[in-house]
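Got a structure here, written out as structure tokens. Questions coming.
Removed: one protein chain of the complex. Kept in place: all other protein chains.
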Amino acid sequence: MTTKYVLRFVALGYLAALLVVPVGLVVQRALADGPGDFLAAITTPEAMHALWLTVLIALIAVPANTVFGVLCALAIVRRRFPGHGLVNSIVDLPLALSPVVVGLALVLVYGRNGWWGSWLIDNGFQVIFALPGMVLATIFVSLPFVVREVVPVLREIGDEQEEASATLGASSWQTFWRVTLPAIRWGVAYGVVLTTARALGEFGAVSVVSGRIAGRTETMTLHVEERFQSFDLTGAYASSVVLALLAVATLLAMTLLRREDGS
Amino acid sequence: MSSVAQPVVKPLRRRRNPASLSLGVTSGYLSLIVLIPLAALVLRSTEGGARAFWNAVTEPQAVAALKITFLISLIVVIVNAVAGTVIAWVLVRDSFRGKSIVNALIDLPFALPTIVAGLTLLALYGPKSPIGVNVAYTTSALVLALLFVTLPFVVRTVQPVLLELDRDMEEAAQSLGATPLQTFRRVVFPNLFPAILSGTALGFARSLGEFGSVVLISGNQPFKTEVASVYIFGQIESDNVTGAAAVSVVLLVASLAVLLAIGGVRRWATRHDN
Partner (left out) sequence: MRFLILAATTLALVGCGGTSEASSDGAKLTLVAYSTPREVYAQLTEDFAKTDAGKGVSFEESYGGSGEQSRAVESGLAADVVAFSLESDMTRLVDAGLVDSGWAGAAHDGMVSDSVVVLAVRKDNPKGIKTWDDLTKQGVEVITANPFTSGGARWNVMAAYGAQLKQGKTHEQAVGYLRELFKHVSVQDKSARESLQTFAGGKGDVLLAYENEAITAQQKGEELDYVIPDQTLLIENPIAVTKDAGPEASEFLDFLRTDEAQKVFAEKGYRSVIPSLVDASTYPNPKTLFTIKDLGGWDEVQKKFFDHEDGIMAGIQREVGAALE
């Protein structure tokens, strides 16, 4: 079966050239000056604050998008209201939108001359160029993932079990918690992983709305940019490695949970 | 489990059940996070009237940027369709040491900041390339960067379908004398097609808007390697926010159209299911 080996060669070769080698290069360059320098680079006050800020934003954005994601998937698949196809596409839109456009749109609403911005700023609520704005941008760009993972699963499992549950007298909430949610949990879990990864790695939209205040509104990705611009390549690559590790860790966590679950 | 013993079916209370809650929350959240900012964008683009909008999107540099963006994204998407399917196939049907690690790596482009992606590709395939390959500041660099960021899309939409696929039909076809290629073309591919299409559509839509990785590696030469998002950025910086919003709206509509079309095709392709 040479086709098998050809396919394997092509697939792995492609991945090597496009993904593995470049990412390997990041890791190698991060450690090029030795593990001591690597650790020093990721423990500077700016780097630590950037990490804290990134994690904080993810901790807000990911649960929000997860709750939304599940409810939205339910609405799209179970309710089948007119225009559900449009809603499905709108939910996918953040995947496509350029971060420049996202940033611009947010500034148009929350900026000093924006729709709500003038009122907000006059009343002391700093949305843009502060944490709330960055959270909004991150929620925006990582919105689709849970929905996209849950919708096919919901379609796949069908609503027979849910109907059965209702016939047996369970309330809608009970059906939801005990029948639906457990059935879609792997879709949700994978969606959470992707949402987290995306939230951690967001750069463009957040850079427009963050104001880049060192030690206050610099996320890990912005910190990477800042280090590059200051000719500190080790520092930049080191922070990138931390980001990648965080994302891989979330994925591994899910894989482990899955294995324990025995599915 | 005492509640289950009740003989009477409880009517779905319209008020606080998950279904109606889901609709309400969905629309509210979607509006706040996505629709209102986009509405602000659309309205800003029309601030100068239809004439100003038209002028902004027909400016030669804008047209060039949009052309480059669409063309490159198309190329990327075709490569992705093939490569992504092959990779998904290998990850599902093949087995070799380290496969699970490879599988985990596929999601990395989602996590790596686009700026890091751009810089790494630049380091590897640019002027100081350790392997002597220098494609930086050309359209090839654009393709490279976009292939990187859209890698997971097709792979991750095809994998679950492949996993679910019933091998019986393939085995039946083979036992009836079909070659592997025929089996793939007639039996497997039709089942994969909607997923491939979904994945490539998402990849296409993503390529249209990519900024962070592209801006570093492509050179941003107007009319040559400047993509739409970089052009939009330039217009914002030149105090032409209306023009920037106008071109953004074009990108937005294009992305939405692609997504809707794919949704439609997918529904058509799976019309016989269930």
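Miscellaneous remarks
First chain written, first letter: the chains are A and B, and each begins at residue 1.
Criterion: a contact is a pair of C-beta atoms (placed from the backbone, for glycine too) under 8 Å apart; a residue touches a chain by one contact, two chains touch by 3 or more.
Since we're looking at a predicted model, the values are computed, not measured.
In the full assembly, the chain not pictured is in contact with A, B, by the touch criterion defined above. Of the candidate positions B:Leu21, B:Leu35, B:Ala64 or B:Leu165, contact with the unshown chain belongs to B:Ala64. Contact with the omitted chain, checked across B:Val86, B:Val102 or B:Ala136, is made by B:Ala136.
The residue from B:Leu66, B:Leu121 or B:Val215 that touches the chain not shown here is B:Val215. Residue positions on chain A in contact with the hidden chain: 45, 49, 52, 56, 59-60, 63-64, 66-67, 107, 110-114, 117, 121, 126, 128-129, 131, 211-217, 226, 228-231, in rising order.
Remark: the residues of chain B touching the chain excluded from display are 59-61, 64, 122, 126-128, 136-137, 215-216, 219-224, 226, 230, 233-240, 243.
Heads up, the rule we're going with is that only the chains that are shown with their structure count from here on.
Chain A and chain B have Cα centroids separated by 15 Å. Interface residues of chain B, counted against chain A in their complex, comprise 3-10, 12-13, 16-19, 21-23, 25-26, 29-30, 33-38, 40-41, 44, 83, 86-87, 89-91, 94, 96, 100, 102, 104-117, 119-121, 123-124, 144, 147-148, 151, 160, 164, 180, 202, 205-206, 208-212, 228-229, 232-233, 236, 241, 244-245, 248, 251-252, 255-256, 258-260, 263-264, 267, 274.
Those residues of chain A that touch chain B in the complex are listed here as 3-4, 7-8, 10-12, 14-15, 18-23, 25-26, 29, 64, 67-68, 71-72, 74-75, 78-79, 81, 85-102, 104-106, 108-109, 114-115, 136, 139-140, 143, 152, 156, 158, 166-176, 180, 193-194, 197-198, 200-204, 220-221, 224-225, 228, 236, 240, 243-244, 246-248, 251-252, 255.
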